[in-house]
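Complex shown without one protein chain; remaining protein chains in place.
Entry: chain A
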Amino acid sequence: LPAGLSQWFPALEVLDVSGTGLTEMGTELLSLPCLHTLLAKNNRLGGPGSLPKGLGQAPLARSLRVLNLSGNRFSEVPPALLQLRGLRSLSLGGNRLHSIPPDIQELHSLEFLYLGGNFITAIPPELAKLPSLTYLVLCDNKIQSIPPQLAQLHSLRSLSLHNNLLTYLPREILNLVHLDELSLRGNPLVVRFVRDLTYNPPSLQELAGRTIKTRNVPYAPSDLPESLVRYLSLASNCPNPKCGGVYFDSCVRQIKFVDFCGKYRLPLMHYLCSPECSSPYSSASQSSTSQSESDSEDEASVAAHRMQKVLLG
């Protein structure tokens, strides 16, 4: 960036330095008080000095709304970037990212996040802590699974997951009520029912933990070693509404197909506390016809109907 930029153009709001071969953006950025849009795509940014030091304290940290760094050489999200608290739109498409830092949750105003065309293998659950996220692009990466926490992104309207390595999705994805667009093509989604036969019986520690939780046995930090107190806090609830049980490490992974009128079957995955437990989406062929089971069937079919619109659109 040319020296003296902020002296000549102190009121600069939009700066487009795309396609200029930039290898770093220096301290000139720090003295631009009104900048809300910075476009620097198709450059050679990605090395250590790409973003200037002290970015978090500059006026830019509050004023910048849109940052486009697509088509550069970033192999990780630069920590300085996470200090841009006012950022609404971030694009790092077509870079060399292998992961998304959990601290991405610092960008709490983020609405638009484009990470397509990288080498990302996993999504941190912390991504779900972005309350305003409406558009999330993760296509053309190497993602093998979606954390169920992603269903907490209540504002999400569009989710792009095409061309990844997904074999199934977490069933919680059906909870995204505002989702209008969902792309899943180019993933090796399982098409046949998969029964996970490797169920490891629970350890004594797990059985004890389950009993404490389900019978509400009272305990205080002074009663147990710290490691066990932590262990007990990690209990997960069995999704079977009739079960009410919990599990720690020992669970059954089950893939259930949610059927969209025989045209599209989406493999959804959830954990159950034991092989005897039944899924919240039990098929009609199973024996029980109790109220709660048919309730969750209705819930599943309503969600499935809505998702059908999304998937076949």
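The working rule: contacts are C-beta pairs under 8 Å (C-beta built on N, C-alpha and C of every residue); 3 or more make two chains touch, one makes a residue touch a chain; residues count from 1.
Keep this in mind: contacts and distances are computed from a predicted model.
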UniProt names the one chain left off this complex as which of "Tetraspanin", "Galactosylgalactosylxylosylprotein 3-beta-glucuronosyltransferase", "Cysteine dioxygenase" or "Succinate dehydrogenase assembly factor 2, mitochondrial"? "Cysteine dioxygenase"
Where the complex has a chain not shown, which of A:6, A:83 or A:183 is the residue touching it? A:183
Interface with the unshown chain - residue positions in chain A: 41-42, 70-71, 91, 93-94, 112, 114, 116-117, 135, 137, 139-140, 157-158, 160, 162, 180-181, 183, 185, 189, 191, 262-265, 312-313
